[in-house]
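Note that one protein chain is taken out, while the other chains of the complex remain in position.
And now, subunit A:
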Amino acid sequence: MNQAAPAPKDNQGDPVVRIDARLKVTGQASYPADITTANVAYGALVTSSIARGKVSKLQMDDAKAVPGVLEIVTHGDMDNTHKPKFGNTGASSIGPLHDKTIFYDGQIVALVVAETFEAAEEAATLIHADYEDEPPSATFESKGVKVEPAAGKSPMLKEDAKAGDFDAAWAEAAVKIDEKYSTPTQHHNPIELFSTTAIWQGDQLTIHEPSQNVTGWKVELARQLKLDPANVRIISPYIGGAFGSKGPMTARTAIVAIAARRIGRPVRCVVSRIQAFGTQTYRAETRHRIRIGAGKDGRITAFGHEGWEVTSRPDPYVVGGTSATARMYNYGSVLTHVSLVHADRNTPGYMRSPPETPYVYALENAMDEMAVALGMDPVEFRRINEPEKEPIEGKPFSSRSLIKCYDQASEAFGWSRRDPKVGSMRDGDWLVGMGCATAIYPTAVAPCAARVRLTADGAVRVQCGSHEIGTGVRTIAAQMAAERLGVGIEKISVEMGDSTLPPAPVSGGSISTASVCSAVMKACDAVRDKLFAAAAGNDGPLASSANAKLDMADGKVVAETGKSAKLADVFKAMRVGAIEEYAEFAPKGSSPEALSKLYAGQPEFHGGEGDKDSVKYAFGAEFVEVRINRYTREVRVPRIVGAFAAGRIMNTRTARSQLMGGMIWGIGQALHEATEIDRRHARYVNRDLQDYLVPVNADIKQVDVILVPEVDHEVNPAGVKGLGELGNVGTAAAVASAVYHATGKRIRDLPIRIDDLID
């Protein structure tokens, strides 16, 4: 598949090529583990092979005897540090070397440091741990899990959404479904492995590590190591895939830092693919019960969504996707409840659209079932239940273009050619199925700071401590600066991924474009104000246009009157060589301390369902065709079409790329991805990319992305809705719907595999 970037429509920016594309494809972009540093030693982790119990003894003699081994950091060695905290910046409260308790399989029990990577690895395999083990609880049905209500346990879910009298409406509904759905454990598996390189200079610590949150990590690492945050620097200029996995800092970072301090040399630890399954976060397994009741006319009168999520023993990690599912359609009444199931597992973490992926999957699969129960076209069913206002608090949507998305996607897909009869469409030995589902993602924005410097030659430097996780945010920040300052994109350089830059929020929740662009815009506008004042001032080159409206274009200050002044002349008039502005952006509704919290690494999120005036979401509609062999039942996806509306699109190329990647991931969630667990021992078994399946090129044929124009001035000054996490929401439900259409089999547990379709 090879397609051009889509041409921009209304309120959409040019498909500007990524400013770092060439660097990346030619291998010149330096990722954190590529940084060369003198005298570096190498670390290798030793991880537990039980999920619950205690380390009674570590036998280390053989490891110490390996030539080149310098140090083994283990229990006791972190005693003078604070334990990690669970929260937005910390992945888990478990400090693996703070005590000898084992909470999950693959927990760090030691870090071996040696002169070479090979020696460290060899020594690590020679360390033998003796355990006092106890029978672990692996997952939902396992004996010994602790179940508790999730609401109030985490800022992700303050309370269970409800509206109206669900019980009464459910009892009376003419047509209803009551079904259970599930999604498996998933691991992000970014191609760039996890790594930490720690370098001390006196009491100053520099960490090179792929991170989606350099400011937050600086503060949290300083707390753990009892350092002044000013002495900690996190550097992460490029990131080779993150998807949430590099958002929260894990325990490893501090352990590597301590190792480096102990040996007085820089230490680099690259975590193996296998060990990443244990030491990093993951998408929690979820279960759902959905009840939908409707009148014969298809209007929903009752919607019930109960969710269960697996988490670790100590940490209440919650995604609580009922916040979004409860606001999706015009339900007459709503009842939701989320439970946490504490098991002997690592603490889960954010993974691309954390709440929406599992919860909207369940909702949309149920919506399809309900359409079948009603004998109604699934698109029509959604149209009938399109809300004026969200059903929980009755707030308006800041904008909602879902039906436009359905119209454009179904047209492009050829939905009208679908014969609704199950199993009716064939192509030779292949059963053909078509299905659709809704995508939704809350539009949030957070405080952000940026510094912009313009020099007389028109060169611009943008600095912002956000992160290029592959989304294209550097390019988009450059576009914003180029537009506001009227210079070509080649004049802009963008620095990101360093905690010494002006702070930006974590690159998560699809907030980066909105937050970064709003801050860059504000800094650029301050530069403009200075230039305009000077240009139109008494001694300025545009003095004669003093009252005219000014703008910047083609490296000039341009007046409405048609007169213009070259930047160099304005700088001359000002007698300066550079104008530099530092701007802090705080979204509407921010608390008075919102900006100081940004510097403390605790940015406030605004938007989604949390604002007073309106709820803010981006929407999309996805259509999928599947083919299933009539004998062997393998499912293939020859084409998928998605139409998405997300406010102002800054760059149609990067937007399409995000949405396309999301849909491809969605196909993987539908058909491939699952971390398998041995339920007896609560241990993962398929911990590499041969056994943990994601789609390969041959699985992906035609993917079409339609960017539906939408204008929304309410969401943020830039008018941008995040879309990085929109594309993979709903896809799996659309596939399940298509599989049902082809075969008459309703698969409710992901992934959908041959096992489920064969008999």
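Brief remarks follow.
Keep this in mind: a contact is a pair of C-beta atoms (placed from the backbone, for glycine too) under 8 Å apart; a residue touches a chain by one contact, two chains touch by 3 or more; residues count from 1.
The rule we apply is simple: contacts and distances are computed from a predicted model.
According to its UniProt record, the chain left out of view corresponds to "Xanthine dehydrogenase YagS FAD-binding subunit" among "Iron complex transport system permease protein", "Xanthine dehydrogenase YagS FAD-binding subunit", "Glycerol kinase" or "Acetolactate synthase". Here one chain is not drawn; of A:Ile94, A:Ile127 or A:Leu671, the residue touching it is A:Leu671. When the missing chain is restored to the complex, the residue among A:Asp99, A:Asp457, A:Glu495 or A:Glu634 that touches it is A:Glu634. Subunit A meets the missing chain through residues 49, 118, 121-122, 125, 429, 629, 631-634, 636, 671-672, 676-680, 685-687, 690-691, 693, 695-699, 753-755, 758-759.
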